[in-house]
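With one protein chain withheld, the remaining protein chains of the complex are depicted in position.
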Amino acid sequence: MAAAGPLLDSFWQSLLTLVFFYAFMGLTWNLMMSAGLLSLGHGLFLGLGAYATAVFTATGGLSPWISILIGAAISAVAGSAIAWIGGRFSVRGVQFALLTIAFAELARVLFDNWDFVGSTGGFFLKAINPDTNRPLLTLRGGTLFFYLAFVLITAGAYFLIRALMASRWGYRWRGINEDEDAARALGVPALRSKVLVVAISAGLAGVGGGLFGFLQGSLFPDSIMGLRISIEVLIAPIIGGVGSLFGPIVGAFFVVPLMEGSNVLGQRMGFYGLNTMIYGAVILGVIAFLPDGIWPRIVRFVAARRS
Amino acid sequence: MMLQVRDLTKAFRGLVAVRDVSFDVAEREIVALIGPNGAGKTTCFNLIAGALRPTSGSVSLNGENLTGLAPEQIALRGLVRTFQIVRPMVGLTVLENVMMGAFARISNVNEAASVAKQAIMRIGLQDKADALAGDLTLPDRKMLELARAIATEPRLLLLDEVMAGLRSSESDRIVEIIQELRGGGMTVLLIEHVMRVVMSLADRVIVLHHGEKLAEGAPADIGSNPKVIESYLGKKATLA
Partner (left out) sequence: MTALYLNVISGGILIGVVYALIALGLTIIFGVMRVVNFAHGEMVVIGMYIGYGLWSAFKLPPWMLAPVAAALLFALGYALQLGIVNAFIDRPQHAQFVLFISFALMITGLHLALFGPDSWPIQMVESMQSYTIGPVRLDVLRSQAALMALLLIIGLMLFLRFSTLGRSIRAAADNLIGAQVIGIRVRKVYAVTAGIGMACAGAAGALIAPIFDTQPFLATDFTLIAFIIVIVGGLGSLTGALLGGVLIGLSEALAALMISPALKTTFSYALLVLVLLLRPNGLFGEPER
């Protein structure tokens, strides 16, 4: 599918860019879930990465490559702090999920009022001349560039997370998810494990955010770190299959076309709100009838066919 | 002394569950903690293993003070406990469960898997190594709990009623395993209700009653101690 990219026209490239953006974000979100940590504020990590990358590049004049690393580091630090606070003060379960919302909204409101980054008015990247632009230097390019970039980071994140899950840390995260107290009784350092998994997840999300900010060209606190994007980011992996490595990617291939398709349909019919209703209804259908998500169901179906 | 428990006290909102309990466990000893239900045995374990913080008193292992350490820090120092109500990680396989223990000493996944497999062999669960822990029967879950603790290669193993609910052939197997472990240099502190097991296995018995230490001594002496018989088993009972 990815190899067919160059052959597709720019509409499909843009759509698939979005698909891979959500696949990537879903992978990072799902990584935290491996340790049982439900993040309802992933927009925070996305947004911090996006803002830091954009500001260090545009205002600070740094290379976008370095800026994106700084953005990832800032997100990772924020993630570590939240994980540490949650773990240290034993904020677990629903409370932890709500803690992530609280921090994300706190940051969102602060960015709304922070003039240095444009507050609610937004932060804008200067347009660049496409003729003299060298995308590998500026990390900004045409639809094809962003499409390939998101395919690459998605593949990178997939293999990285697969390796992590097969390591000692991966086992520990799953152990904590299953039964934190039992895991600790066996010597699993719960706090360190959680801080690590959130730091990696947040750092990766920061990379995705940095690139997404370049794709958008403009950043608004509400749209890039608000509750809405935090929710959008986790629907794909849940629909695709929480706990399966490939689920978030499959979920993004389902959710993004659904989102875009219902938008187009709503606009064509001139029926405001129709898109949201269709989107909500389809998600309800999937979560009600495919409790484990789409990908595990496909796996089981194929396995049953073979035997 | 390997384990030193000094004046251990735990009060829950004014209700004292454990009061001024002191005892020692020597290297390679098997010590049984007995007492009627609600005597504070499991609370004692929770205090020693760091799951609960004592209100006062201290616990030390080979001279190192463990009081106030987190459960995982205590486990990594070689003091590992099992849970009375077994807590298998139901979504993981038996092997993965046991590997969780092995990771206490080993960071390499393949080595951890081979250590875990040895522990599984020893416990006799090898046929079910790839089964989900959630699919095991209760006796197998108990075995898994033990295997997981053994895989951490502890110096001191705390076993909380591992034999409860098992058939006598199964508990005999566990007695055998515990003796093997001691032969390999491990020290064991166990809570047990099955008197037959306590009598045959323990070098020393500590009796708790209403959260306090009532008696301590060799199994035979404890069995004939009138104070123990009266408070623990009721006035007319005798130890089997």
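All chains are identified by letter, namely A and B, in their written order; residue positions are counted from 1 within each chain.
FYI, contacts are C-beta pairs under 8 Å (C-beta built on N, C-alpha and C of every residue); 3 or more make two chains touch, one makes a residue touch a chain.
This is a predicted model, so every value here is computed, not measured.
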| item | value |
| --- | --- |
| Chains in view that touch the one left out, judged over the entire complex | A |
| Candidate in contact with the missing chain, chosen from A:60, A:121, A:142 or A:280 | A:280 |
| Contact partner of the left-out chain, one of A:98, A:128, A:191 or A:298 | A:98 |
| Residues of subunit A in contact with the chain not shown | 33, 38, 40, 85, 89-95, 97-99, 101-103, 105-106, 109-110, 112-113, 227-228, 231, 234-235, 238-239, 242, 271-281, 283-284, 287-288, 291 |
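In this section, only the chains that are shown with their structure count from here on.
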| item | value |
| --- | --- |
| Chain centre separation (subunit A, subunit B; CA means) in Å | 44 |
| Touching residues on subunit A, where the partner in the complex is subunit B | 166-168, 171-172, 174-175, 177-179, 181-191 |
| For the subunit B and subunit A complex, residues of the former touching the latter | 49, 51, 70-72, 75-76, 80-81, 83, 87-92, 96, 99-101, 103-104, 107-109, 112, 148-149, 152 |
